[in-house]
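Each remark here refers to the structure printed beneath this line.
Omission of a single protein chain aside, the complex is shown with its protein chains in their original locations.
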Amino acid sequence: MRQETKLDIALNCPVPIAATESILLGHGSGGRMSAKLLREILLPALQNPVLDRLDDQAIVDVDGSRIAFTTDTFVVKPLFFPGGDIGTLAVNGTVNDLAMGGAKPLFLSLALILEEGLPFDTLRRVMESIRVASALAGVVVVTGDTKVVEKGNGDGLFVNTSGIGLVSSDVRLSADRARPGDLVLLSGTIGDHGITILSQREGLEFESAVHSDTAALHGLVADMLRASGAIRCLRDPTRGGLSSSLNEIAERSNVSIELQESAIPIRDEVQGACEMLGLDPLYVANEGKLVAVVEPAAEESILEAMRQHPLGRDARIIGTVTDSHRGMVTLRTRLGTSRIVDLLSGDQLPRIC
Amino acid sequence: MCLAIPGKIVSSELQNGIRVGRVQFGGITRETCLDFVPEASIGDYVIVHVGFAISLVDREEAERSYEALEAMGLLNGELESELEESQAEQ
Partner (left out) sequence: MKYLDEYRDEKIARGIVAELGRRATRPWVLMEICGGQTHTLMRYGIDEMLPAGIELVHGPGCPVCVTSLETIDKAIEIASRPDVTLISYGDMLRVPGSRTDLFHVKAQGGDVRVVYSPTEALKFARAHPARKVVFFAIGFETTAPANAMAVWQAKREGLGNFSMLASHVLVPPAIRALLGSRRNRVQGFIGPGHVCTVMGYREYEELIREFRVPIVVGGFEPLDLLEAILMLVKQLEEGRAEVENQYVRAASYEGNLLAQKVLREVFEVCDRKWRGIGGIRESGLNLREEYSAFDADRIFGTEGVAADEPAECISAEVLQGLKKPMDCSAFGTRCTPENPLGAPMVSSEGACAAYYRYRRHALTAKANR
């Protein structure tokens, strides 16, 4: 056993997987694979200047009024979780996409895809959540559709909501407007929603008091817009987390964003779960938070306005916009060193390594 | 390899002849097998890997070795301030 054979250095490499020709779960994660799918298959078929902006919502001119229009589909599993359910997400998610364009959300459509065998009771609960969330958000569901699919094809229930709102003429928010010198503000703790969902998943089994942060943000946005006209861009970091939203802005505006690790607020529960599973909170989904890129002079008034609002109590500056590494997001670690916050490829997976 | 993190034992019981406990990591708790650390009690910290405690954290050793680290930090902090001061004076 002592005389080990000299290491036989064979340059063994796995054969690379041919680029996938079919959809994988990773395509839905909001990271690189999603971006690729968009670029290579979806956008080429559609091509128009509004869509190409790829903001959370489209703002179109109709007879002199600026109308914000957006759509979102909700496929969350489990359907019910601490803090909400698929119905709550469906209303708040679309309201938030509109709000990120500075719109006052007005009307929603509601499309349901129901799997054969879904208990009526489940549907009633979801509809009740939709009713409550719409009332809270001040929006009305004015049209809808229902389809049923065969058992085995639907995860129980899928929901799509589309929404329209009105944007006033002096509001211009877009991901391509960030400039070096701007500040990046975050409205509160990150990772709450994603960790809540994970805590409900079979196979991971942990208990925590954290619940989803799902909330309608248009009230907070309205307060911020009233406080200052110097907001460049708003984003609600949902799937793909803070990283996805900030990378999109950095790319679209051709700037770099430098974050301060110590400034990013994270709840103990989220930290504990992320440490245990080996996840990075920067990539975990949120459903009731926003990032704002603002002109430096306006920072104080905007932060003040945010902190006065129940959904912005923990608001703070988390970074700055620079031009040192255009198109990228970097993080100043708590040790004072620097690393990049890359777009994830697919989903983050719990690791043992 | 080997992502393992320290957690505090908050409860313990026998399940099917195997010692199982609830261990707290930051703000979450999880069921953890304690069979490899019979010497660990409620309130102790253990290192947990894939749901199994693999070692009891040695509090004294941890404290002792951390003090040495802190000393290095303090000493350097002093040296850095002295350097700043002397640079400012120039």
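Each chain gets a letter, A and B, in the order it is written, and its residues are counted from 1.
The rule we apply is simple: a residue touches a chain if its C-beta (ideal position, glycine included) is under 8 Å from a C-beta of that chain, and two chains touch if they have at least 3 such contacts.
Keep in mind that this is a model prediction, so the values were computed, not measured.
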Which of these touches the unseen chain: A:P82, A:G156 or A:G346? A:G346
Please pick, from A:S22, A:N48 or A:S169, the residue that touches the omitted chain in the full complex. A:S22
Kindly note down the residues of chain A that lie in touch with the hidden chain. 1-2, 4-17, 19-20, 22-26, 32-33, 36, 202-206, 268, 271-272, 275-278, 325, 328, 330, 333-340, 342, 345-346, 349-353
Had the left-out chain been drawn, it would touch chain B at residues 1-6, 8, 18, 25-26, 31, 33, 35-38, 45, 47, 49-52, 54-55, 57-59, 61-62, 64-66, 69-77, 79-80
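In this section, only the chains that are shown with their structure count from here on.
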Quick one: report the Å distance separating chain A from chain B, using the average Cα coordinate of each chain. 33
In their shared complex, chain A is touched by residues of chain B numbered 1-3, 5, 24-31, 48-50
Considering only the defined contacts, which chain A positions touch chain B in the complex? 199, 205-210, 267-273, 275-276, 278, 351-353
